[in-house]
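For this depiction, one protein chain was excluded, whereas all remaining protein chains were kept in their positions.
Naming follows writing order (A, B and C), and every chain is counted from residue 1.
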Amino acid sequence: MTDVTLQDVRKEFDGVVAVKNIDLQIPDGAFVTVVGPSGCGKSTTLRLIAGLEQATEGTIQMGNQEVTGVEPKDRDVSMVFQNYALYPHMTARRNITFGMKSAGDFSDEEIDRQVEEATAVLDIDDLLDRKPGELSGGERQRVALGRALVRDPEVFLMDEPLSNLDAKLRIKMRAELAKLHSEFETTTIYVTHDQTEAMTLGDRVVVMNDGRIQQVDSPQRLYDYPETRFVAEFIGDPAMNMLSVDISRDGTEYEAVGPTFRIPLPEADGLETAAGAQALLGIRPESLSVADSADRSSFPAEVTVTEPLGDSLLLECRTGDQEFKLHAEPRTAVEPGDRVALTVETERLHLFDPQTGEAIYHAAAAQSPEVTSTVDSTI
Amino acid sequence: MSTREVFTDHLQAGVLLLPTMVVSLVFLYYPTVRAVGLSFYRASLAQGDVFVGLDNYRRLATSSEYLQSVLISVLFATCVVVGVMAVALCVSFLIHEITVGKGVYLVAVIWPYALPPAVAGLVFLFIAHPNIGIFTSYIEALGVDVNWFSHGPQAFVVVLIAAVWKQVGYNVIFMTAALGNVPESLTETAELDGVSRTQRLLRVYVPIISPTLVFLVIMNTIYGFFGTFPMVDLMTKGGPAGATNILIYDLYRTAFQFYEFGFASAKSVVLFIAVGLLMYGQFRLSDRYAYYGG
Amino acid sequence: MPTTEDNMLGSLLTALTAAAERSRSAGRTTSERIRRFETEQLTLHVLAATVVFLIVLPVLIAALVSTKRAGIVTSIGDLVPGGHALSNYRRALIGLEFWRFMLNSFVMSVAVVVGKLIVSLLAALVIVYYRFPYKNAVFLFILFTLLLPVPVRFVPLYRLTTELGMGNTFFAITVPYLASATTVFILRQHFLSIPASLVETAKVDGVGPLRFLWSVLIPMSRAVLVGVSVIMFVYTWNQYLWPLVIINAESLQVAQVGLNLLRGQASTGEVAWSMVMTGSILTLLPPLALLVLFRRQLLETFTIQQK
């Protein structure tokens, strides 16, 4: 177990910048998930940590040691791949032991002991003599995990390890991975494009886009205090609604003014600077609801599409030329074309700079956002 | 962003590449360069080399015999390519259309791929022999005077048949594979539309498998130019009257019958340039077709 | 080869089922369609059988002649098999020492196959799994040799080999063949189809390149390696021009050229067509056997080559 620190790390491939000078500190024993759309640089970052790629600039440290130019095998990391990366011609047992034996750092007894331990945990003792072709997807994933586990590495690196599994199995494995981590407490860096996976697994979630780290935070803070428009829209499904508004000030009263609505903004940091300018108003779908009657914070909208989801009714609405989604109570009697009044939970509003996309205001300003690019090990 | 290029030790890479590089340099590149050098000499065995400048090339340019050889080669290679591919396409389509026992037919048809060209030449020399050939008397009964030891066009045709016979199997291998990859839905659509078998082959399959066909045109051209040497050597020795004197045989004769190494080198150089241009042209062609085939 | 047989049975079964299914589906419409389908198939089978017959015929004749004494067949009636098969093959192999040519060809082919495999595997390993400067140039350097087949360079190659004192030696008919752009290319294509994560796992686990080659790549490339080996064997076995010019000692001569020697001492007028056909059949057998035994791997490999 060790901590991992990336300082000003940059990676270019033939002039294309994949990772743009990122800083990241991962504390000992943490489970950090890295999430972002494909091509955002998350896999490259993982591979830089593994040593499969060499950074163009910057340094990587593990523990107190700088590992920037060090061979992967000397970094004491294990990696689990999306497609399991099992050798098809070897039995599960040989797959698990092949790397260890090649490295030559382990005695045979040690290997046997480790295999026994790991396979017991993963419940794959019965599968050891089968080849990957005779295993199901989940079983293969377990064998791949077993291979990573037996080496008892300082850091686990996982590159979308669950993506090839079907939805149900994915949820099951997710829980098992969480359990495994709580058991072994090995520093784990987990790359995924699936925000749910990122949120459910990570102590800390790193959101990346376009080669940059957008935000590093605990899952809930990431949801509640997105620092950029990108994070706000990336985390949460359906995505946060963005409405173009003008911020008007009347004494200490602030309002977000759209063509058809005026929404009061509770006092919090950032409002003062935003006043008088244009902004993007971020409202999560669950912060909107169909009002019984119009009041000061409600505004009219036209329903364009209704999608009954069972536990809620997803409405797509339009006001003026702006569209947005919201979750209504299930069994609400609305039809496309109906006009409704919507109320806003004003405590959950966000404002973003329309140019830079940076957050300028969170209505719920109880806690100040943490410092970017660090993960506090004390939760 | 995954990569296979995980090993970075340049020295190791160099050492591992060394055998290929050394053999390529010594036995492939160096002789080619040497051929160019030698082509400016009058060179033979055991008689000393004399620098003669462009004499050999001048001789090439003015030799009607060489010109004939060029024409014969081009004609021969063209006939080989067309003949082989036409036959192979029919055979492959036939096998493709058969539902039961495909595998057996396939093996029974592709085996000449393994047939040594020298054997093909000797066997054909024997069965098509103008005097003792098994079919000679039957063909002559039809009024054709089988006389290909004296008659140029006949010799050309006989060697051509032998060459086609040997090469069809190789083509069938690729064509059946390509036909097998044509989506079943296309066949079914064509059948529902009432397209006839022949139309289906020409209008549906041929365009789809055209990348394979282009590849085969390249391979067959090379075969037509070089691979048929043993047949020519064993059946006609380039004759009669140069009717089968393809470039490679002409080159062999210049070098190892007449020991005119300098002149032969000039012929090699011309051949090398021709092969280069041909390959270049055909790669361009296949590039164009690559889009078509997807 | 139980696997091959299984496979043949397998494909036969698949074909049968497919046919049955087709006729069932046809039956749903009209029985007339079944009949038409069956007649069509019958016609196709007759055609295919004819094609096979025509393609096999020349070698069939050769095989028949190899069982006869004088070996002159001037009409179809002469094609009755003779009773001299055993004595002909014995005379060719032992009496005329054709076994020696066969052995030379065999040793040459095996040496070239093994040498080429090693050389090409190393080169393909580097080209796919190493990162180093001028890599594309190196690959082009190898690919460019496709433009330099033996026929365009055998004249200077002859001079070079004799100058090296290697004319008329085993060296001359093996080493110049060892670099093979085709083999490197096929192996490269195959390696590229193996998931990158395998080598990445190996790298992270500290598995070295040679161990990766030996324990992972080679076992995973078995079919392709068998396929290219067959291709290389057939190619080498069938070589004619180069051995013809570089080898003149009978003791080193290969089967392709040796065949001509079976025609006898021509100027003394010995006619030995049955010997020539016997030799032809003998020369055909090894590559043919490989083709039949390993056709599955061969076909698989050819599909890679074409890309």
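The criterion applied here is as follows: a residue touches a chain if its C-beta (ideal position, glycine included) is under 8 Å from a C-beta of that chain, and two chains touch if they have at least 3 such contacts.
Here is the rule we go by: contacts and distances are computed from a predicted model.
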item	value
Per UniProt, the name of the complex member that is left out, chosen from "NADH-quinone oxidoreductase subunit H", "Methytransferase partner Trm112", "Hydrogenase-3 component G" or "ABC transporter substrate-binding protein"	"ABC transporter substrate-binding protein"
Chains in view that touch the one left out, judged over the entire complex	B, C
Contact partner of the left-out chain, one of B:N147, B:T187, B:S210 or B:Q282	B:N147
Omitted-chain contact residue, chosen from B:K102, B:H129 or B:K267	B:H129
On subunit C, residues whose C-beta touches the chain left out of the figure	70, 72, 74, 162-163, 165, 167-168, 245, 248-251, 253, 257, 260-261, 263-273
Touching residues on subunit B - with respect to the absent chain	44-49, 129-132, 145, 147, 149-152, 236-237, 239-242, 253, 256-259
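As a working rule, only the chains that are shown with their structure count from here on.
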item	value
Winner on C-beta contact pairs when B-C is weighed against A-C	B-C
Of all other chains, the one whose Cα centre sits farthest from subunit A	B
Innermost chain, taking as reference the mean of every protein Cα atom displayed	C
Inter-chain centre distance, subunit B versus subunit C - centres from mean C-alpha coordinates, in Å	16
Whole-Å gap separating subunit A and subunit C, where each centre is the average of the chain's CA atoms	55
Residues of subunit C touching at least two other chains	197, 200, 202-203
Contacts with two or more other chains, residues of subunit B listed in rising order	2-3, 6, 8
For the subunit C and subunit B complex, residues of the former touching the latter	8, 11-12, 15-16, 18-19, 22, 41, 44-45, 47-48, 51-52, 55-56, 58-59, 61-62, 65, 72-76, 78-79, 118-120, 122-123, 125-126, 128-133, 138, 141-142, 145-160, 175-176, 178-179, 184, 191-192, 196-197, 199-200, 202-203, 209, 234, 237-238, 240-241, 244-245, 255-257, 259-260, 273, 276-277, 280, 283-284, 287-288, 290-292, 295, 298-299, 302-303, 306
List of subunit A residues in touch with subunit C within their complex	47, 50-52, 71-74, 77-79, 81-85, 87-90, 98-100, 102-103, 105, 147, 151, 157, 159
Interface residues, subunit C side, partner subunit A - complex	195, 197-198, 200-208, 211, 215-216, 219-220
